[in-house]
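All protein chains but one are shown in place.
Just so it is clear, A and B label the chains in written order, and each chain counts residues from 1 on its own.
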Amino acid sequence: MRKQITLKTDKLFTDLTDEIVSFASEWGHSGLVNIFSPHTTCAVWLTEDEVLHHADIRFFLDSMAPQFKDPEGNQKNIKYLHDLISLRNDVPADERINGHSHIRYLFFNSSETIPIENGKLILGEWKRIFAVELDPVRERKLVCSLIKE
Amino acid sequence: MRKQITLKTDKLFTDLTDEIVSFASEWGHSGLVNIFSPHTTCAVWLTEDEVLHHADIRFFLDSMAPQFKDPEGNQKNIKYLHDLISLRNDVPADERINGHSHIRYLFFNSSETIPIENGKLILGEWKRIFAVELDPVRERKLVCSLIKE
Partner (left out) sequence: MRKQITLKTDKLFTDLTDEIVSFASEWGHSGLVNIFSPHTTCAVWLTEDEVLHHADIRFFLDSMAPQFKDPEGNQKNIKYLHDLISLRNDVPADERINGHSHIRYLFFNSSETIPIENGKLILGEWKRIFAVELDPVRERKLVCSLIKE
């Protein structure tokens, strides 16, 4: 059984837990749920729902893979080769300057897999399921798949 | 088929391989095994069982996400916002000062999935399955799920 989750990501972490818990509950079986992001700058991650922890992650990413701007303050990332658009083929007209987002992706996952027992996720007391948006606000479509034991 | 693995983590890497190999062997089928941690500061990771490599990882984590202490040597982490407990709601009385553990989690996974052929893990010559403890000694419960092909 499979479901697409459509969301508008307006912050680093968007909590998907309730929607996935409901989907598994309707299903009612035991097995695994896999939540997959088909996007290259929107990941899936499990962590605590605590805003100061999320701020720690944001500062950590800013320090590990900073986004540089030019002195005039325009968004022009001069550190990442991926952003030298004039060297690339077949670049879409609306291509984003987001080399740093692609590097930040290395800290997260394309998907997470979680065990389900009789329709109930075994997620632990503090873990929640998040879409991690590494670009500014975007429309994203994730894929939630249920696999029977 | 599913099994809970209870362990007391008294070091960074605790080897779970033998227990999971036995469980898959009893099962005897082909498919996948998923080892999941429901904890936010205990991860799952596959790597070589070599103590100097584990020390390299420890030094790497110490450098990437250091744990700061106050000058008196008490464990008081002043670098992570997550540790400003007075700003948070609903904090348990025994809350740990572990903002750094949560950041270190970014280098590992909540679960690992490994192929099984006729009850035998295809894990490779050097790979072993570890619980990664990012806090001091704790009791942990991981979930090991077997999924038929």
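Criterion: a residue touches a chain if its C-beta (ideal position, glycine included) is under 8 Å from a C-beta of that chain, and two chains touch if they have at least 3 such contacts.
Fair warning: this is a prediction, and the values are worked out from it, not measured in the lab.
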item: Sole residue of A:L46, A:I97, A:I116 or A:L146 that reaches the chain not shown, by the stated touch rule; value: A:L146
item: Identified contact with the non-displayed chain, of B:I5, B:L46 or B:L81; value: B:L46
item: Chain not shown, touching residues in chain B; value: 30-32, 46-48, 50, 52-53, 55-57, 59-60, 64, 107-109, 112-115, 117, 122-127, 147, 149
item: Hidden partner chain, residues of chain A it touches; value: 1-2, 34, 36-40, 64-65, 80-82, 84, 87-88, 99, 102-103, 105-107, 109-111, 113, 143, 145-148
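Following the convention adopted for this analysis, only the chains that are shown with their structure count from here on.
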item: Whole-Å gap separating chain A and chain B, where each centre is the average of the chain's CA atoms; value: 21
